[in-house]
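The structure's right below; bear with me while I get my questions together.
For this depiction, one protein chain was excluded, whereas all remaining protein chains were kept in their positions.
Letters A, B and C name the chains as they come in the text, with residue numbers starting at 1 for each one.
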Amino acid sequence: MTAIETPSQSRTTQAADISSLALTLFRLRQWLTQPSPYLGFLGVASLVLAWYLLTEFFNVPRFNKLPGPVAVWQEFTSPSPTFGISIYTPAYYMHIFWSIWRVLQAFFWATILGVPLGLFMGWKRTFRDYAFPVLEIVRPIPVLAWVPVAILIFAGIASREAPVIFLAFLATFFATVLNTMLGVESIDEVYFRAARCLGSKPRHVFFRVVLPGALPYIFTGLQIGVGVGWFSLVAAEMISGEYGLGFLIWDSYVLSQFPVIIIAMLTLGVVGYGFSAIIRIVGASLMRWADRSGA
Amino acid sequence: MATAAFAKSSTTLSLRRGLVSVLGLLVFWEIGRRLHFPFLSAVPAPTEVLASLDKIVGNSKFWNDWISSFSRVLSGFALAQLIGIPVGLLMAMSRTLRYLWFPPLEILRPIPPLAWVPTSIIFWPTTELSIIFVIFLGAFFTVVLTVLGGARAIDERLIRAARSFGSKPRDIFWRIVLPATMPSIITGMAVGMGVTWEVVVAAEMIAGKSGLGYFTWASYVGGNYPQIIVGMASIGIAGYLSSGAIRLLGKRATPWQRRI
Amino acid sequence: MTPVAATGAINIRNVSKIYDPDGANVLAVDNCSVDIAPGEFCVIVGPSGCGKTTLLNAIAGFHDISSGEISLDGKPICTPGISAEPGADRMVVFQNGALFPWSTVLNNVAYGPVVQGAATSTDAKTKAQALLAELGLSGIGDRYPNELSSGMRRRVEIARALINDPKVLLLDEPFRAMDALTKGVAQEFLLQAYDRVRKTVFFITHDLEEAIFLGDRVLVMTTRPGRIKQTLHVDFGRPRNYKIRSSRQYLSLKSQIFEAVREEAVRAFEAGERELA
Partner (left out) sequence: MASTLARRALLEVKGLAKSFGLGPLRQQVLEDCSFSLHTERLTVLIGPSGCGKSTLVNILAGYEAPDAGEVRLLGAPVGAPSAERLVVFQETALFPWMTTFQNVIYGPLVQRDKRREDIEADAIVLLERVGLKDFKDKYPNQLSGGMQRRAELARAIINNPKLMILDEPFRGLDAMTRELMQEYFLKLYEGRKQSVFFITSEIEEAIFLADQLLIMSNRPGRIIKTIDVDLPRPRTASLLTSTEYLHYKDESLEVLHGEAVKAFAEGSKAAADFLEAYADQKR
């Protein structure tokens, strides 16, 4: 049975010959020649222009009460901002740090508790029978309806941090558990059968089929979790926080420091986007086998 | 007949287990409150909540809160569908619109809807309108992106087959693109509805004068803690009913998706 | 001299299976009985929905049966209500492949010995490397399954089964998705592996030519509810190669089998039968 030279050894696929740098340069040139970046820029520019015209230029009623882009930009980039928040002031970065630190803690606990629970609920029928109904009853309750109860639960503890982190944790936890469970259920039954055929003990099935098979969904869950966690954190900070971007927004509203509201909102958008991007990249690198699937 | 019996008993088995775990939780909560377990000592126990229930159910103000929350949710949600679905479909059908609108949407989307509350209060004349606007935003981004994703994921061969049969552009839209996107529209609605309830509760807590969110927060501020749990449960039930309605609507709108 | 198998006798006695897809109580397999000798290459042929996959799943232990009994080397492994745990003694090669997409070829093949604790992971890997080389698959140890062609993936899966030295090899239409010529190569690969280790083989297929080319005995099943309608003995002797495909006896066997299955296939085709298992 002579094994003829299989293509995998020859590795003469076309794309591999061109160095990856040339390829990325080519794709960049490709991207620049297409209309999409310019139209995209036009779209964003027209949005900012409309904002400018309505608020500062034409002073349209109702809109004129909102800060315009020029005012916001000046405040944001001035070394000595009137309301104390700009890229030069440490206070700005402190608020960002507090919000990120809270989401990280919530994310950590949601992953530590959510992923294993989701894996077991997806894998073992009995486990799911006990755990799923409780989750299903609690899940429809909007996370922010928990604010008063969260304050009560952590009334004993001095720091006001606990309830805020708890709320962000709740949001992330539910997303992580459900998506992980979905991930395990999406694994083709044939892989469980193959593993059992090959004589796997339960622990093998868990670490070599359940975990790797569910990985793509776990990361989707984490990504959604961070998004929802970020969403709940802002509200929690607005209602009962001391620092953080959510608190900053509400505080500047109360003190009528309107440009700061816009700065905080845009910062929230950028940081939130960054969070999910990081998880996406980590997920992609961990699951190389998934990228090459479908050959 | 063995397998049929087995199937039936397995559902009752899991039902029983579910019941056991829920009851167990309630009992633990009750004991925790009574014996002042850490974390549970300040939280009103199930029995206290039940006691306060008949008082609340009696007065009409409580039911008005239900109505005002629902009316806010429905108006914000309906607006988001009315504008969001066409925008999503337009972006799918025309490439220029997609290049034009996608980046601005992509920048505004990550901003949590509740961050808009102060700006919305400043801008809109009444708090009612400001809350509805924030609810609208919450659902709008979800719907647009889900519908766009669904419309663009239509199998190219179906569109080509339709064109081969001599379909006019209006045939392509009404007989191919719309039905094919229906499942994504339903998903967008279901997820959107979930977001709207999250938003309405917080908006009412922060700026509202009525509604279930306001009721829950007022109960806390007023020191009537058992009512907080009633508020939470009501919001949960209201949210569950609305997404249940969407799912029902979904089943009727996509009969072909039923299992064989 | 090809070894003669001592173990791997399968006895299927009046086996029936009733499925309950949403309460419809469908009788998939109706009172099937067949005795497979150790080392015999037994092929089951039948139209879609005739319950051949149900039989294979019952032997493998994936689900139980409604009545009758299946035993391996005299020991009952599947009776109504209880079915022996799936194990490496009855290795299954699945229809659309079941190589773990997340682990390399080498880890896939070495999976069995490692989880059974039969060898440390390094020994298992060397043993797997040796088997891959022996089967003409050296050099692809570190690749992921989806980088391989379908023919290659199929051979790795057979290697993953054989490394555990199973008593019975259960194959569920393993070469279904392949074009005619690739299928020929994969079939020869299986035959050579079979001649080298001579295990009992329980092989399911829709392809009549494949059944004759590979099997010692071909069982023809009726459309649902599946019953064994006819048995054909194929005595071409071993080892076989593709030259027998043009022999007179091969062609007569082929027309014989085609007639036996034809009206079953047409009935299934008309009714739009589908696999239940």
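The criterion applied here is as follows: contacts are C-beta pairs under 8 Å (C-beta built on N, C-alpha and C of every residue); 3 or more make two chains touch, one makes a residue touch a chain.
Small disclaimer: the values here were computed from a predicted structure and weren't measured.
Enquirer: Hey, which of C:Ile12, C:Ile59 or C:Val261 is the one touching the hidden chain?
Expert: Of the listed residues, the one touching the omitted chain is C:Val261.
Enquirer: Based on the whole complex, identify which of B:Arg16, B:Arg34, B:Arg95 or B:Arg160 touches the chain you can't see.
Expert: B:Arg160
Enquirer: Residue by residue, what part of chain B touches the chain that was omitted?
Expert: Touching the missing chain: residues 155, 157-158, 160-168, 171, 175-176, 179-180, 182, 254-256, 260.
Enquirer: On chain C, what residues meet the omitted chain?
Expert: 47-48, 148-152, 173, 176-185, 188, 205-210, 242, 251, 258, 261, 265-266, 269-270, 272-274
Convention: only the chains that are shown with their structure count from here on.
Enquirer: Would you kindly say which chain has the C-alpha centre located farthest from the C-alpha centre of chain A?
Expert: Ranked by distance of C-alpha centres from chain A, the top chain is C.
Enquirer: More C-beta pairs touching across which pair, A-B or A-C?
Expert: A-B
Enquirer: Report the inter-centroid distance (CA atoms only) between chain A and chain C in whole Å.
Expert: Inter-chain centre distance comes to 46 Å.
Enquirer: If I count partner chains per residue in chain C, which residues reach a count of at least 2?
Expert: In chain C, nothing touches at least two other chains.
Enquirer: Hey, what residues on chain B touch two or more of the other chains?
Expert: Chain B, residues with two or more chain partners: not present.
Enquirer: In their complex, what parts of chain A are in touch with chain B?
Expert: Of all residues in chain A, those touching chain B are 35-36, 39-44, 47, 62-63, 65-66, 125-126, 128-134, 137-138, 140-149, 151-156, 227, 230-232, 234-235, 238-239, 245-246, 249-250, 252-253, 258, 261-262, 264-266, 268-270, 272-273, 276.
Enquirer: Going by the contact rule at the top, pick out the chain C residues touching chain A in the complex.
Expert: Chain C residues touching chain A: 60-62, 85-88, 90-92, 94, 96, 98, 100-103, 111-112, 115-116, 135-140, 143-144, 146-149, 152, 160, 164, 189, 192.
Enquirer: Would you pull the chain A residues touching chain C in the complex into a rising list?
Expert: For this pair, the touching residues of chain A are 1-3, 6-9, 188, 190-191, 193-201, 204, 208-209, 212-213, 215, 287-290, 292-295.
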